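The full complex has more chains than appear here; those shown keep their coordinates.
The chains carry the letters A, B, C and D, assigned in the order they are written, with residues numbered from 1 in each.
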Amino acid sequence: MTDIRMDWAREKRTGLAEAVFCAGKTARQIDAILAEADGRRLLLTRLGPEKCDALDPAHRNALDYDPLSGTAFLGTPAPLTARGAAVVCAGTSDLPVAREATRTLAFYGWQAPLIADVGVTGLWRLMERLDEIRAQDVVIAVAGMEGALFSVLAGLVESVVIAVPSSIGYGVAANGQAALSSALSSCAPGVLTVNIDNGFGAAGAAIKILKLRSR
Amino acid sequence: MTDIRMDWAREKRTGLAEAVFCAGKTARQIDAILAEADGRRLLLTRLGPEKCDALDPAHRNALDYDPLSGTAFLGTPAPLTARGAAVVCAGTSDLPVAREATRTLAFYGWQAPLIADVGVTGLWRLMERLDEIRAQDVVIAVAGMEGALFSVLAGLVESVVIAVPSSIGYGVAANGQAALSSALSSCAPGVLTVNIDNGFGAAGAAIKILKLRSR
Amino acid sequence: MTDIRMDWAREKRTGLAEAVFCAGKTARQIDAILAEADGRRLLLTRLGPEKCDALDPAHRNALDYDPLSGTAFLGTPAPLTARGAAVVCAGTSDLPVAREATRTLAFYGWQAPLIADVGVTGLWRLMERLDEIRAQDVVIAVAGMEGALFSVLAGLVESVVIAVPSSIGYGVAANGQAALSSALSSCAPGVLTVNIDNGFGAAGAAIKILKLRSR
Amino acid sequence: MTDIRMDWAREKRTGLAEAVFCAGKTARQIDAILAEADGRRLLLTRLGPEKCDALDPAHRNALDYDPLSGTAFLGTPAPLTARGAAVVCAGTSDLPVAREATRTLAFYGWQAPLIADVGVTGLWRLMERLDEIRAQDVVIAVAGMEGALFSVLAGLVESVVIAVPSSIGYGVAANGQAALSSALSSCAPGVLTVNIDNGFGAAGAAIKILKLRSR
């Protein structure tokens, strides 16, 4: 009865397929979408473990589900043949967002290393991995708290830097606002930003960028 | 006496030379930087007409100055040989920011068309130019007020979309906050954002992206 | 004992009866109001399923309750004889708010189609339904995230557009603030706005407007 | 050289012609628009006296300019034949916004009384004019400070109420934020809101509504 219409042609039009943002949907609404998929591959994001378990078992079992990032794949995974992006994060607490990015990349066939715990307070950790990072065309950087990683990284590498502020922090950093304003007002030129916790959007933009290489 | 040290090696390290942000500097401080340039090319941003006129005449005359965008070039312009980006803006009031982007692109040798007055209220104006826009690899979109242009555009093109919220508007849109939040929370996947009025940063990011094509 | 006085004469005075906003009331306070209704028809809003179940069974059974929108009708429904409004929403997650609007319209005898999933990222979905929307005198548009739907719609139709920002989104869009500022600062002339998630208020205003046709 | 494209077909499409918002435009850009008008009628808003005086004298003299509201008409005025709206404001300081509304209505041929100084602190002043206000189909209410007028008015009349928060006030009321939040969170059902100081938008919406009577 619910009137759901997926934008199945979006991939052709914009280069990125529509994904299912599950946060505001009931398990029944997600079931309806999955039923409509009809053999098409689908990426689901923000799917919490409880809601995932509340899905129709037939649907649940068909999903490749990752609880840390809350992402799920419907359908056969794409082979991981493409390269050029890495996901870098400041601390352990940023991993859910960082993995939303790597999972989204993987869904579309991109293999991207996840380099964790390179927050700028221990600069040597970043420096140790710098060559690996510099080899990438696009670097997705995830950081909460004060988000200093974005500026330091963008001052060190030639790669395109996409900043994902994460909602890690308390007091003035609560909900990612401090990290977001750091990303947007970075002194380093060429830092690009997406919404707080938006690992999916960062991955989507990275794919659009990487595809240009062969266009 | 003022202790100014330009980061002359930044271009080599990050692919983008350091520019001189003039808004918080006195004419004397800018003169000191220009004196230190010593034959190197320099891009100046946020240089208002009064401050420009207050420079040492020898410096003033050496500049290629554009009052609308407040940008100035020191040194021989690069030949406009590179292509792949366009700057799109919603209304006439967005032109200063849009031109900061095209001037920055031009300083580095990129010729980018400026497509103005394609705000979404008159959707036909955007549709009319859509083929031209779709032909670009990167589209820098400048919009103030409610910033609906970002989402509509990103839903229509395969190009990478960089949103520049402009500080055009009043009431809740004052200072570009409404357009910024629209850019960041866009439903369209893959929209990338820079700070309010940051045409320079958008252009810098666009260049980093476009260079990947030949890397 | 609780001193509750309904404003029973409000419908005569303002054209809209007082409704019972249940969010801040206990089940006992709502029971007291229902007991006082004494044969009058009543609309209840923001009545969650748990609170509804906690009502006196005699009251609970007398209600026509819709859990998705949290609305309930006491008394015989009005015949659905009036027409002229539609409710349009950007995505599945906006349905609770959209249905609060259609249910409010229905309570007063207005049949209004609910047109879902017409977010601007897939513009074709909106275009496909455009004739149907244009035929309405008043269009209630519900959207969260960046709320670009409001401006695009108002640029396409002659109908009166009432924007209802919904609290769908995260990061800068959390709690509907981004969509609200988009609605208020829309470039399209004549967009009218109500509070975040206020489907009831939008429906009330629509009825006031539609009644003018026969005044 | 500036690429300005007016949306001349907007009136046909949406019922309201595009107006020229002068706040972010230079006198030269406004001159270019006026030159392009070519016999068409045009409404200009937010045109300050200094900028008006800086226009090409030929353009300046062709304008019917009202300095209090900053509005100007190009072309022969429409005859004031339509009726049904009034503009009500709380205090003398709200007059610039209130007149932006009446001037916009007048440009399109609607004669609307302006009822000033009916702030709720002296409720008798509102009551004295209540019959006159109740006779209108649409009431545009302009108020700054705490904006209590919106709720009181909407509780007393059957007319459609459009609230225009004005940027009158200091401290927590600075820039109209207190009045805006009062309008949006009004307990009175059916209050519709536009952006702070947006007398133009309120008038545009009023016209759309009033036209429904004869549709």
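Please note the rule applied: a contact is a pair of C-beta atoms (placed from the backbone, for glycine too) under 8 Å apart; a residue touches a chain by one contact, two chains touch by 3 or more.
Keep in mind that this is a model prediction, so the values were computed, not measured.
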With 4 chains in place and all of them the same protein, how many does the whole complex in this file have? 8
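Here is the rule we go by: only the chains that are shown with their structure count from here on.
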Across the interfaces A-B and A-C, which one involves more C-beta pairs in contact? A-B
Where centres are the averaged C-alpha coordinates, which chain has the largest centre distance to subunit D? A
Just give me the whole-number Å value for how far the CA centre of subunit A lies from that of subunit C. 34
Would you mind pulling out the distance in Å between where the CA atoms of subunit A average out and where those of subunit B do? 27
Which positions in subunit B are in touch with at least two other chains? 91, 121-122, 154-156, 171-173, 180, 184-185, 188
Topology of the chain contact graph, where touching chains are joined (line, ring, star, complete, other): other
Per the touch rule, the subunit B residues reaching subunit D in their complex are 91-93, 95, 114-117, 121-122, 124-125, 144, 168, 170-174
Could you pull out which subunit C residues touch subunit D in their complex? 10, 13-16, 19, 137-138, 154-160, 162, 180, 184-185, 188-196, 200-201, 204-205, 207-210, 212-213, 215
Residue ranges of subunit A touching subunit C (in the complex, touch as defined): 2-5, 7, 9-10, 18, 21, 23-25, 29, 165, 167, 175-176, 180, 195-198
